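Below is one structure; the comments refer to it alone.
Just one protein chain is left out here, and the rest sit where they should.
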Amino acid sequence: MKEEMIQKALLVCGVTLTILFCLGPFFYMVLTAFGRHPDFLLPGKAYTPTLDNFRVVIFSESIPFMTYLKNSILISAISAVVSVGLVSPAAYAIARLPLPGKAAFLFGALGISMFPEISLISYLFKLMSAMNLVNTYMALILPYIAWTMPLSLWILVSYFSQVPRDLDRAAQIDGASRLQILFKIILPLAAPGVYATGLLAFIFAFNEFLFALMLTIDHSARTIPVGIALFEGFHGQIPWGQIMAGASVASLPVVALTLVFQRRIVQGLTRGAVKG
Amino acid sequence: MTQPQPNMDENRPHHINPFQESWTALLFMLPLLAFLLILIVIPVVGTVLDSLMRDVAFLPKKWIGLTNFQVLLKDAAFWQSTRFTLSFVVVSVPLEVFLGLLIALVLNESFSGRGILRAVVLIPWAIPAAVSGRVFELIYHYSYGAANYLLKITGLSHEPMNWLGTGMGAFIGVVLADAWKTTPFAALILLAGLSAINEDLYKQARVDRAHFFQRMWYITLPLLKPVIVVTLLFRTVMALRVFDVIYVLTGGGPGGATTPLSLFAFRYFSAADFGYGAAASVLLFVIALVFSVLYVKAGRFEEELE
Partner (left out) sequence: MKKTAFLFLLLLLSTACSQGPDRAVVFAVGGAPAELDFWENLADEFTRTSGIPVRILRQPSDTDQQRQSLVIALKARMKDPDVFLMDIAWIGLFSAADWLMPLEADMDTVPFFAQVIDTVDRFNGRLIALPVYMDAGVLYYRKDLVKAPPDTWQTLIASARKVQEAQRKTQPDFYGFVWTGAQYEGLITVFMEFAGTSGGFVEENEGIRLNCPANIRALRMMRELIQPLAVSPANTFTQMKEEEVRMAFQQGHILYERNWPYAWALHEADDSPVRGKTGVAQVPAPETGRSVSTLGGFHVGVSRYTNVKAEAMAFVQFITSYDNQKRMVMELGWNPGRQDLYDDPSILAKAPHFNALKSVFQHARPRPLKPYYSQISAVAQTHINRVLAGHAAPEEALAKADLEIQGILSRYQVDP
């Protein structure tokens, strides 16, 4: 009995600490965003709620914030869709078709996904520069597609392998081509996995920083993480309220997606990442 | 996940040509191969080649072999950066895995609202690293940030701590900020490992009157060890390439005290010296490669256990 009580107490403790740890900084960010004075923690200073910070960030002309957000959403969405679209056939091939060295290839792809971004950005920059793509959507979409492919591959191979082979065989007997099997049978049945993969790819592309920093120079293609990083006031006065408002707006899409699809995301991550 | 099944020839319908199947397979793989090759493999090779050249905007480009590396190995700032990167990894990775394990243990228990808690745990992971960097920049603000506020009201310190202005403060600040962001991921992986442990083992242990910590020590941790090893290695590779949070939070300061190798290389790219920066990034790549290989090997080992 006593042990059960101790365990229960530990659990309550654990849950509380987890919530504090995970939500603390997030909560502080939102509080400051809605506050008139960022120094509200000082003794004698009151907390005054206001929407001004958000007004400045969303409507001000000198900060192209909403343009950054639009860029981020479009670039991430396109990258995610194309990545999943191009990885699906490959995942099907690995799950079902005869190919030499599949395991080696899978682990090789995994290894590739672990290359430090800095070790390829300089040449990637030269490539994009040679193709006149610097500061365009393509400069980011193409690398993001490539970069999300290994993890997508692992997750999709895992989901596709779970679809019973009999279905393939039956369809083949009916004269379906491999491509038709992929689209009509595998994808619908592995839909949760496909969505999970797309979500993870979107979140990755949305949050990416280094490529966006080096391959864009202005609002034509700049994404929101770079926008937040470089957001400052003038000489010495850092407008924390506005920065936190911007940070809140920047976090909104990904946090919303995560909360709504958390089950899918967790499944996808553990399927792909426990192995990988 | 199960190992991809070899294609069982005897089950294939007879009218399908195996040669044609292989051809289809290759076609299906092509886009993936093309993207990985052109946008990842070739840039890495290109960077390696670049590191062997004097590639500076204001000088003619020429082949200099290993000179960049020779100079790099005598560069005091390079060693400072390497020391920081390694210290960062050695401190933050075990911290994240440890905290992740605690959170995973909490999430492993069944209680109402567990789904919500899991969603909450994911929030730090979801936020862009650059954004979390700015939030922590505010948290560590000397005069009115939350960190010094907490230090004051918990009585841990009489004076506000100069987080970002001192070497040690900045180091701790950076480690904590990164741990906040990456612990959820470690927690998820460890949770998956935890939930794979057979419930019966615990039931048997309870029957044998083993209490909580004994169960942890004799059942949970040993069975979790492969997952912990894999998580440690994976996080190590990721921690080696840390950039976003540090760029935003300290900019590598104060005085280069928190400059990871990725930022060191980046500085040279910004100053239009691509060869030298490439050399630094190649060295980082080699270190990361060593750990990736270890990770992949450990991953395969874990598979054989199943």
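As written, the chain order gives the labels A and B, with residue 1 at the start of each chain.
Here is the rule we use: a contact is a pair of C-beta atoms (placed from the backbone, for glycine too) under 8 Å apart; a residue touches a chain by one contact, two chains touch by 3 or more.
Computed from a predicted model, the values in this text were never measured in an experiment.
Trainee: Of the listed residues A:V30, A:M66 or A:L133, which contacts the missing chain in the full complex?
Mentor: Touches the omitted chain: A:L133.
Trainee: From the list A:I141, A:A171, A:I224 or A:L269, pick the residue that touches the absent chain.
Mentor: Residue touching the chain left out of view: A:I141.
Trainee: For the chain not shown, which residue from B:P18, B:G115, B:P222 or B:G255 touches it across the whole complex?
Mentor: B:G255
Trainee: Suppose we count only contacts with the excluded chain; which residues of chain A make the list?
Mentor: Looking at chain A, the ones touching the missing chain are residues 62, 64, 74, 78, 81-82, 125, 128-129, 132-138, 141, 214-215, 217-218, 220, 230-236.
Trainee: Which residues does chain B use to touch the chain missing from this display?
Mentor: Looking at chain B, the ones touching the missing chain are residues 54, 56-60, 62, 67, 71, 74-77, 162, 165-166, 253-256, 270-273, 276.
By our rule, only the chains that are shown with their structure count from here on.
Trainee: If you average the CA atoms of chain A and of chain B, how many Å lie between those two points?
Mentor: It comes to 15 Å between the two C-alpha centres.
Trainee: For the complex, give me every residue of chain B touching chain A.
Mentor: Those residues of chain B that touch chain A are 1-5, 7, 11-13, 16, 18, 21-22, 24-29, 31-33, 35-36, 38-47, 50, 99, 102-103, 105-107, 109, 111, 115, 117-136, 138-139, 141, 143-146, 149, 180, 183-185, 188-189, 191-193, 211-212, 227, 230, 234, 237-238, 240-241, 243-244, 247-248, 261-262, 265-266, 269, 274, 277-278, 281-282, 284-285, 288-289, 292-293, 295-296, 299-300, 303.
Trainee: In their complex, what parts of chain A are in touch with chain B?
Mentor: Residues 3, 6-7, 10-11, 14-15, 18-19, 21-26, 28-29, 32, 38-42, 45, 86-87, 89-90, 92-99, 102-103, 106-107, 109-112, 114-127, 142-143, 145-147, 149-150, 153-154, 157-158, 161, 165, 169, 172-173, 178, 203, 206-207, 209-210, 213-214, 224-226, 228-229, 231, 240, 243-244, 247, 250-251, 254-255, 257-259, 262-263, 265-266, 269-271, 273-276.
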